[in-house]
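Encoded as structure tokens, the structure appears first; notes follow it.
Moving on, here comes subunit A:
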Amino acid sequence: MTGILWVHLVKDLRIEWRSREAVNSMLFFALLVVVLFSLSFDPQGAFSRDIAGGVLCVATMFASVSALNQAWAREIRHQVLDAQRMAPTPGADMFLAKVLANFLFVTVVQVVLAPVFVVMYNLRILGDAWKLALVLPLGTWALVANGTFFAALSIRSRNRELLLPLILFPIFMPALLAMVLATGSILTGDSDPTLWIKLLLGYDIIFTTVSLLLFEIVLHAE
Partner candidate 1 sequence: MKSSTSAVLIALLIAILAAVAYLWGSHGLAQMDINAQLNHKFLVAAYVLAWTIQSGYALWLFLKWQTQKRAAARIARDRR
Partner candidate 2 sequence: MKKLAISLYAAFTVYLLIRGFHQAIFVAPDESTMHEIQRIFYYHVPSAMSAFLFFAISLVGSIGFLASRRNQPEFAQRFDALALAGAEVGVVFCSVVLVTGPIWGRRAWGIWWTWDARLTTTLILWLIYVSYLLLRRFAAGPQVQTLAAVLGIFGAIDVPIVYMANRWWRTQHPSPVFFGGADSGISPKMLAAFLWNIAAWIAWGVLILGFRYYVERQSQKALAHEAQQALDHV
């Protein structure tokens, strides 16, 4: 079980390492969103703390959609996906490996983006900064797990690039809300983000489980 997962993960990472398409495009896209928002709102002081959480989350969300669309499109070329479907291995492994790989990519983007973000928004964190290390991975996991699942779901439709955000964003909304509010309360330091971290954790557990259970059906949908 874990062996197959590892093989898939190493393959995905190697492909990304050779091209660096996903990380580069996400990074530049997220940077553009951050700059655009900074330009249009000119954030300073307390106001910048209020909106920064939302901007960071929405920037990550938009950026990762562009990468998630590519995640399965790679497998479509040369009928790789059909070969995968015929392989006698559980589809859940392939799914989990893809989620882990994309989770890594998005995390890299966030780590690189964070200093830029602090500079552009003149941020000084008033709450417990270490809690961000809990909120951001949990939120990213929610985004990537659902995103990978829905990318696989929309892969065989016409205009799939358009369809993914349309079906992902409504489902992702509660996690986005929790992520934005948790980040916001850490940045401003005037309320406790614990409840939102719990909600994110619950969302992650529920949707990761459901995705793992239903992925086989989506993979073999005829």
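Structure notes:
Keep this in mind: contacts are C-beta pairs under 8 Å (C-beta built on N, C-alpha and C of every residue); 3 or more make two chains touch, one makes a residue touch a chain; residues count from 1.
If you want to know what made the cut, all candidates are chains of the complex that A comes from, given by their letters.
Since we're looking at a predicted model, the values are computed, not measured.
Interface remark: subunit A makes contact in this complex with candidate 2 (options 1 or 2, touch as defined above).
Residues of subunit A that touch candidate 2 in their complex: 150, 153-154, 156-159, 162-163, 166-167, 169-171, 173-174, 177-178, 181, 191, 195, 199, 202-203, 206-207, 210, 214, 217-218, 221-222.
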